[in-house]
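Then we have chain A:
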Amino acid sequence: MSEFFSMGGYGSYIWGSYAITAFAMIALLLATLRGLRSSRIERDQLEAVLQSRRPRRNRKSQTGTPTGE
Partner candidate 1 sequence: MADFSGSDLTCLRGERLVFGGLSFAAKSGDAVMLRGRNGAGKSSLLRVMAGLLSPRSGQVCWDGESIADDRIAHHARLHYLGHPDAVKPVLSVRDNLRLWGQLRGVQNIEHEIDAALDVLDIHHLARVSGRYLSSGQKRRTALARILMGQSDLWLLDEPTVGLDRESCGEVSRMIADFRARGGIVIYSTHIDLEVDNPTVLDLDEFAIPMVEWLLEHPELDGTSPVSTQEAAQ
Partner candidate 2 sequence: MNGFFAILRRDLSLALRQGADSVMVVAFFIVTTTLFPFGVGPEANILARIASGVIWVSALLAAMLSLERVFQTDYEDGTLELLTLSPVSLELLVLGKVLAHWLTTGLPLIIAAPLMALMLNMDQDGFITLMVAMLLGTPALSLIGAIGAALILGARRGGVLVSLLVLPLYIPVLIFGAGAVEAALLGISATAQLQIMAAILLIALAATPFATANAVRQAME
């Protein structure tokens, strides 16, 4: 097994490049997912505030949409 890891003496370069590539791609994916999750949470909060304004407005205006959810 150790012979396999030594990769004909170039082990550090090969495993190094695989490690860097893996790290970069996974980091980019996780950063995107984390950003997406936090933006979704913030958006849901703001949408909730927006919806809280909807009922009062519907009572006054005869918009076709049914009032409330």
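With respect to how the candidates were assembled, all candidates are chains of the complex that A comes from, given by their letters.
What we mean here is this: contacts are C-beta pairs under 8 Å (C-beta built on N, C-alpha and C of every residue); 3 or more make two chains touch, one makes a residue touch a chain; residues count from 1.
Just so it is clear, the structure is predicted and the values come from calculations on it, not from any experiment.
Asker: Just give the number of the candidate touching chain A here, out of 1 or 2, all from the same complex.
Answerer: Answer for chain A: candidate 1.
Asker: Where on chain A is candidate 1 touching in the complex?
Answerer: Chain A reaches candidate 1 through residues 47, 50, 53-54, 57, 63-64.
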